[in-house]
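Have a look at this one.
One chain of protein is taken out of this complex; the other chains stay put.
Letters are used for the chains, namely A, B and C, taken in the order the chains are written, and counting of residues starts over at 1 for each.
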C-alpha cells in the first residue's frame, strides 16, 4: 500500500508527482495561535530550490508555496494547513528513451513491480521533488518548537570530510555546499565539478544538530526519538544510512570511551561529552540531538548501464539532460525539515501524556 | 507519551519490566490458519537467552513463552496472539546504590525527566529484557512470511570485522558470538574476554540478510521498507546506527561504483550487484534485503563514572554484579525478529493494496 | 488536537474552510490501475451541490473537482490522489453580527474553547462545506469496490417517514429530497417549505444500503464494520445518531422477533430476514449493509436565540441570509461517500490479512 503520512499527532501528508500540476502537504495537529504566513516557510524552500549553482540540477522551479487552509488572521487555527507548490518547469522532454527501460538504481522497476505501471515522467511519485512538500511542512513544524534551533550541513562529500576544527556555522550558507568548513568547501568545488563534467556523481553525508530540545521528549519503546528520527531520515530519497551521536563509530569504542559523564548543572545535568547524540533510552537528554545521514551518489549518470526493458529484454540506459552530481547537497534543508517535524510531534506527544 | 506498538497492519504491542512478574507481547493482525505452537517460537527465545556463555550477562532466565490466546486447534485464528514470558531471576539485589544516582549512559535520567520517577530495579521498562517479548513476536511473524529466510550475525566486535571471504553460515550458531567467520570468532574470544575481565565493554555491528523477499514490498513515501527497517532497528536497546546495503560506504562511492546493473533473469531481473541492499525507492527489488546495525558498548562498566543524584549533587557510580561485556551479541536474535516483523507487515500491506 | 484523516489503509485526509480559497482531500492507499478521471467523481459532488432547489441553501458553488496527483494515463497509480475544489461563492458578507457572539448550537463556542479563536466566516473548518471534500474522496473509494452498490435516501423528514411499501429507487433522484416514496416527497414539500418560510428548520433521517458486500469484511474488535460505520457517519455535520439494521427498534424486540434465520443458499447462506443490517460480530454477513443516520434540524434559524458574546455578556443572535431548512437532505451523498470509504478500507484490510 502507499503511506504518505508521517507523524503521530503532529502529522503531515504529502502528495504530488514530479510532472503533475502541483505538489503539496497537509499539516495536521499543529497547535493553534502560532503566527504564520508564506514568508515564514518560503526561505526553507528557497534553500532547497534546484538550479542555484552549477553543482545542483538545472531544473528551474520557483517553488512558491501557497497556504490554502488552516490559517486565520495570520495565525494557525489548529485545523489542517494545506500547502501547495505548483510545478512550473515540466519541460516537454522526450521520455521515449526512459520509457522503454528501467533506469538501474532508480525506483522504476520497483514501482512497476509493486503497482504494475511505469510513470516514466521524471520518476513520478519517486522523484525527489516530493521533498519540497516536506520542506514546506517542516517550516510549519519549526513554528511549533520555537525553543529549538536546527542546523544541518554537509559534513562529507565523496569521502572528503570537513575538519571539525574549522567548523564555522556562518560558512554554511556562504557556499553552494552547505559546508561549515571553508577549506573543505574549496576542495569540494573540484570534487563535485569533476563529477559533473564526467557525468558522474558522488555521495555525501549530512549532519544535523538540534539544540534546545529539553530532556524528556521521546517515547519508549516503539516511538523512541532516535527511532522516529531514523525513520524520518530514511524516507528521504537517496539515503542509505542514519546515525545518532557517534553512530557506527560508537560500535568501535569501549564503554569508557563512549561514556557521557554527568555533572551538576544549572538546569538539569551538565554532560562532559555527547557520544549519545542527545538521546538515551529513546528520550532526549537535554543535550544537542545529533543525527547523521548518508546519501548515495545519484544513479543518474552519463555512463551507460546495462538494464532491461519492461518486456525483460537486455538494453542499456544513461541519463540525459539535467543532472545532479551530488544529491546529498540539496538534502540539507530536507534533513532539517524532518528533524523539525519529528521534534514537533514529540513535543506534543510528551505534553499530551505528562502535561509538561 | 509511551508508544509500545509497532507495525501498521501486522502489529505487536509489548509490555513488562525487567523486575515485574512477567513480560509479553500481543501480536495483532496475523493471518489465520498458520500452524503454530510454543515450540515454534521458543528456539528464537533460546538463542537470545542470557547466561549461555561467559561472554554475555549471567542473569539466568528460562524465558519460557506461553501462548495465551489467538490459537485454536494448533492454528492461528486471526485474532490477537498473547505471548507471555515470566520473569524468574529477579534476584533480590541491593539497589540502594543505583537508586541514589543516575547511571550515566543509561535511560535513568531521561525516564525521570520524562515521567518524574526512578524505577531503579534494573532499568524497569528501559531494560533490554523487553527485547525478549519482541523476539517472541518475531517468531510469529516468521510464520506469516514462509517465503523469506532471515539470517543475522555479528560482523564486527570492538572494531574487528569479519572477513567476507571466510563467511560460513554454519559457523553462526557454532560459536558464542553469532560469528560467521571462524577466525574472527577466535579473535573475538580474546577481545570480549578482555573487556569482561577489565569490567569494560565493547561495541558491535550486526548484519541481517533476508532472502526470498519478492519485488514490490514497501510503501512510498513514509512507510518505505528501509524507513520501517531503520525505525525497527533503532528501537533496539543500545543501537546507534542503521545502514541499508552499502550504507555510509555508499556515500563514499561514485555513481558508477554504486550501480546495480540489471540483466534479464528467469523471474524478474537479475542484478550483478546489490549496493542498494535490496531496496530502491523504498520498495524491495527482489534481491536480498541487507541491514546493518551499530550497537554501542554497554554503559554498565566497572570504572566509576561521574554522575549526579536525583537531587542534583555530584557523585560517582559503577556497575556491580551481572555484566554484559558486548550487548551487541545478544542483539542478533532481536535484529532478526525486527526484520521478520517489518517484512510480515509489508507483505500484508502490499497484498491489501494491490491484491497480489 | 485535530485529526483530519479517516481510514486505516484506504485513508483520506481533508482540509479547507468555508471561506478559504479552496478545500480538498488527499486519498491514500488506493489500489493502482483503477480507471479514473474527474467525470467519475463530479456526479457525486453535483448531487451534493447546494442551491439546486429552494429546499436547500442558496449558496452557489460549482464544486468542480480537480485531480492534482495520483493518476497517470487515466489510471490510479497507487500513490496519493489529491483532489481540490475551489471556493467561488465567498460573498463579501457582513460578519460583524456573527463575530461578536457565539451562534448557539453551532461549533462557535467549542472551537473557541478548544483553540482560543473565533473564525466567524461561515464556521471555518466546522462548516458543512468540508463534506464536499469527502464526497470527492468517496467517489474514488467507489472505484475500489466495484462489487458494491450503495444507495442512500432520506427516509424521514420532520418526523414524517416514508412508507416502505411505496419504496421506488427510481424516485430518489426524481425529487429534491432524495425520497424513494413519491407520496412522502409530496408531503415533504410542504413540511420543508413551511420551515423555510418560517425561518425554522427540520431534522431528517437518512438510510443507506450497500448491496454486494461479501461476507467477511470487518475486523474484530475495535475496527468492527459497524463501529467504523458509526464513527464515519457521526463525523458528518449535524448527525446525532447512528443505527445498524433495526438499531434502536431491535432493543424493543424479543430474540425470536429479531432472529435472522439461515438457510442453504447458492453462495453462502440465504437469510430470511436482515434485522442485523448485514453485520454480525462486526463482520459482514453477505446481506445488504444497512445504516440509518439522524440529522438534527440546523441551528441556523430566524428566531433570535439567547447567547453570549466572547466576553461572556448576554445577547441574542439569529441567522441572516442563506439558510438551509433541512440539512439532512444534502447529507445523502455524504452518507453514501462515507459508506464507500469505510467499505473500501475494509476490503483492503480483509485482503491484507487473509489474502482473500
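The rule we apply is simple: a residue touches a chain if its C-beta (ideal position, glycine included) is under 8 Å from a C-beta of that chain, and two chains touch if they have at least 3 such contacts.
Just so it is clear, the model here is predicted, and its values are computed rather than measured.
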Absent-chain contact - pick from B:60, B:77, B:166 or B:309: B:77
Hidden partner interface residues of subunit C, rising order: 1-6, 8, 14, 102, 104-107, 109-111, 113-116, 125-126, 130, 156, 158-159, 195, 200-205, 214-224, 226-235, 237, 239-248, 250-264, 268-269, 272, 275-277, 279-286, 294-301, 303, 305-308, 312-314, 328, 349-350, 352-354
Touch list for subunit A against the chain that is not drawn: 8-9, 29-32, 78-79, 220, 348-349, 351-355
Positions on subunit B contacted by the hidden chain, ascending: 1-5, 9, 11, 13-17, 20-24, 26, 28-30, 32-33, 68-70, 72-73, 75, 77-82, 114-117, 119, 121, 124-125, 348, 352
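The definition used in the following text is that only the chains that are shown with their structure count from here on.
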Subunit A and subunit C: spacing of chain centres that average the CA atoms, whole Å: 39
Contacts with 2+ other chains: residues of subunit B: 8, 220, 349, 352-354
